[in-house]
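All protein chains but one are shown in place.
First chain written, first letter: the chains are A, B and C, and each begins at residue 1.
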Amino acid sequence: MSHTLAHNEVSFLEYQGKHKGIWGWLLTLDHKRIGIMYLVAILLFFFVAMTLGILMRLEMLTPGETIMKPQTYNSIFTLHGVIMVFLFIIPAIPAVFGNFILPIQIGAKDVIFPRLNLFSWYLYIIGGILAIISLFTGGGAADTGWTFYVPYSIRSAQNVSMATFAAFVLGFSSILTGINFIATIHRLRAPGMTWFRLPLFIWGLYATSWIQVLATPIIGITLALIILERMLGIGVFDPALGGDPLLYQHLFWIYSHPAVYIMILPAMGVVSEILPTFARKDVFGYKQIAISSLGIALIGYLVWGHHMFASGMSNTSRVVFSLLTFLVAIPTGVKIFNWVATLYKGSIKFSAPLYYVLAFIFIFSVGGLTGLVLGALATDVHVTDTYFVVAHFHYVMFGGMGIMFFATCHYWFPKVFGKMYNEKLAVIACTVIIIGFNILYFPMFIMGYMGMPRRYYDYLPEFQGWHVLSTVGSWILVSGIMFMFGNLFYALFKGTKAATNPWGGTTLEWRVPSPPPLENFDEIPVVTGGPYVHDKPTYIMHPSRELQHQNGGGKISQEVKSH
Amino acid sequence: MSEQGKEHAEHTSHHPTYGTYIMVWIGLVALTSITVTVAGIKLGSLTLITALTIATIKTLMVTYYFMHVKFDNRVIKIFILVCLIIFLILWILTFSDLSFR
Amino acid sequence: MTNPIINLVDGSFIFIIAISVLLLIGVTLAMLYFCFRYSEKRNPQADQSITGNTTLEVIWTVIPLFLVLGMFFYGWEGFKVMRNIPENAMMVKVTGKMWAWSFEYENGKKSDTLLYLPYAKDVRFELHSSDVIHSFYVPAFRVKEDCVPGRTNKMWFNTSRMGEFDILCAEYCGMNHAYMLGKLRIVPEEEFNEWVNKKDTVQNTQQSQSPSVDTTKKVITDTVKLKSDTTFIRQK
Partner (left out) sequence: MSDHEIAAVQEHSGHVVHRDDEGSKMGMWLFLFTELLLFGGLFLLYGGYRFEYSEGFKAAAADMNVFIGMINTVILLTSSLAVALSIAALQENKKTLSMGLLWFTQVCGLAFLVNKYFEWSHEIHNGIYPGGPALENMSNGEVIYFGLYYTMTGLHGLHVIVGMIFIGFVMVFIQRDKITSTNYQKLENAGLYWHLVDIIWIFLFPLFYLLH
């Protein structure tokens, strides 16, 4: 076996391959570079969507016109929703950190289809560009809400076709990433990496990928049908031609409910990575957490009707969907309880990522538990399509997945960029974000129960106090987020050099240099134990050298087989 | 890794012969003509059921032989099953609305 | 006057929220306590032997299962009342169109925006739409249901409180969705009968272009202007 380690000592950031400079990125097949390209693009869109969110809050500061006209407001919440959902929250953790970390954590040199990986990045970019073009062409920015409900989306004079087409392309990109991950996890695990030795992040991604593959096509065809209806007047959904708007809603939510678990499962995976690292002990209930990811993914297919409790769906159906909805709480609860139990008898080291995770557990629980109010039939009829729902989904999406995205950025920052940020400032930013977040969104629960409908440009005067409070919260949140990103950006250029394993993590990515070399490993490691074992090594990083040391290396093969 | 090695070995060994393929094809064409004939006789609601049953049988034949699922390893079979189960769920739950409206 | 729908909705809301708050407090306190008790300082050596506990897993699977089933049943109780429309309820036909409500009573009397109802009566609504989906929402009575073009949805409630209440459109329906408001005025039965049997006055025939609700008068003027330049690609 040749020991050509030389080229492997260069980090993937510095490595100069066939293509130099910017082309070295745009034509790269390296999963790590593709991950970073996703990061850049996603952050860009995230900033745009956040700015739109802030504008909405400004408009809601006073009743009547504050800074914009109704048509503008309607386009802004549509775009805010579309960008946040399709361009930020769905790809954020899988496409960025999944791409970067997944192959390393399972002991592979890359994903199984690197070209497909690059291709799905390009699809993502094309989708993003189409979304932006849709703002300025046709009748102007789409104004349908991110749900594109028919028949409004067929009738609207705005440029809905382009916006739905953008979502279609983005869906395709998401599918390809999913396919790539599933095949990679099946085929490229290092020797000894059995299914129950996979890090829990991988389990999260695995469950997510299945949803991506088996749910996204449905929205693809649904959106394509909207385009056809608009362009050619084909009668499929239009009630004027005999179409049934409720069937559209079924198809839309068949995808979009599972999609909320596409958003949260990778985030939950990261929670399960960060907690054992900072508690310095094995995770509590590994198998339960792993299996509950699959459980959530499966039950996620059974509950979409809870978005249609007031739509005129059959009573039987409403009862069935309500019952099934409550079942999701079980596997989610199992995860929450196991996470908390992981802290028990640990030796907890407090670092920025852990603060975010603790915040996540609290905020996500609030969001999830209010989801139960929405899942119960009697209460949902009252609060559906009010700010109660807006509060719920910001708590789970932003407070759940968004906060975990920040946690993830802090956790793997040293690994990805080889730099360390100022931890004190990171913790301060985290605190500000949590305070701002709750002031921004908690009043929405109250308004919602009082009867403030969502997607309202204007409101009755009795709601103003709460709206003002909420808007003030958004300013606090903005400061926290800007501060947090500022801290990370600063570290990117001026940060101190990061060690290989700054947190004392036990998974494979912490065994390779920061930033990792081009092909991650100069030799594929052999795995001999679970992912979060803290008191003994569970990886043999250079099996061939080990082999020379101990004749025949019977030990390794025994350990590999022992599982 | 040994698992992977085995799969490789399996892969090249048994594939059906030309004869099997042609037999399957004859079966498929025969089934097609049966559906068309059955549809000609007015069977009422049975028409749909027979047509779909026959289509399902044809699909099984195509996947099993032409697509070599018969010779694939377990993973692919489980995958297909998962996909079909999900698809079935979508039907059942959608019709929990449509058929009780 | 008790109103079963309001009671059951608020009741199940309080029930779910109470359990949720308890669980939330439990989870959060446990988390914070562990963070305090097992910090690096107080517990320098983690106990590596703890990797799971089957009894606990069963407990926190089964107990939540019963809790959520309880929530489901409470919600279902309320729902049964909502969907079980009393036989002898009076009927009002509600039509949503962009962006105004109109109501039609059994005797053919029509009214825009303003919905008069007699006090302490069961009222059944038949919901229609002539363009896109709207949602007829009366927060004070905790009910809403979509108006879907091409379908007739139904809902009901008991007018158990006298006074003026908001009617809102709760399904996004285009530019003036936020202005698709109405007023529900619940008055003593005699007063209602007088109103409903009166021939249409000027106020009701003038085909109000936009909802004439006092609270939003200011903004309406400039939205009416905007509304006129919204076009629809295919007006059926």
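Remarks
Throughout what follows, a contact is a pair of C-beta atoms (placed from the backbone, for glycine too) under 8 Å apart; a residue touches a chain by one contact, two chains touch by 3 or more.
Because the structure is predicted, anything quoted here is derived from the model rather than measured.
Though it is not drawn, the left-out chain touches A, B in the full complex.
Summary of contacts with the chain left out: across A:191, A:371, A:400 or A:530, the touching residue is A:191. In the complete complex, the residue from A:39, A:52, A:118 or A:182 that touches the missing chain is A:182. Screening A:30, A:244 or A:509 for touch with the missing chain picks out A:244.
Seen from chain B, the chain kept out of the figure touches residues 1-2, 4-5, 7-8, 11-12, 15-18, 21-22, 24-25, 28-29, 32-33, 35-36, 39-40, 42, 47-48, 51-52, 54-55, 58-59, 62-63, 65-68, 72-73, 75-76, 79-80, 83, 86-87, 90-91, 94-95, 98-99. If you put the missing chain back, the residues of chain A touching it would be 1, 109, 112-113, 116, 175, 178-180, 182-183, 186-188, 190-191, 213-218, 220-222, 225, 228, 232-236, 241-244, 247, 250-251, 254, 519, 521-524, 526, 543-544, 547, 552-554, 556-557, 560.
Just so we're on the same page, only the chains that are shown with their structure count from here on.
Taking A-C and A-B together, the chain pair joined by more C-beta contacts is A-C. Note: centroid distance chain B to chain C, computed from Cα atoms, is 46 Å. Taking each chain's centre as the mean of its C-alpha atoms, chain A lies 31 Å from chain C. Here the CA centre of chain A is 35 Å from the CA centre of chain B. Of all residues in chain A, those that touch two or more other chains are 246, 315. Note for the complex: chain B touches chain A at residues 1, 4, 75, 82-83, 86, 89-90, 93-94, 96-101. Taken together, the chain A residues at the contact with chain C in this complex read 63-65, 69-71, 74, 143-145, 149, 151-152, 154-157, 230, 233, 238-240, 242-246, 279-288, 310-312, 315, 318-319, 322-323, 326-327, 329-330, 333-334, 336-338, 340-341, 343-350, 358, 361-362, 365-366, 369-370, 372-373, 375-382, 384-386, 449-451, 453-461, 533-535. Listed in rising order, the residues of chain A touching chain B in the complex are 186-187, 191, 210, 214, 218, 246-247, 250, 254, 301-302, 304-305, 313-317, 320-321.
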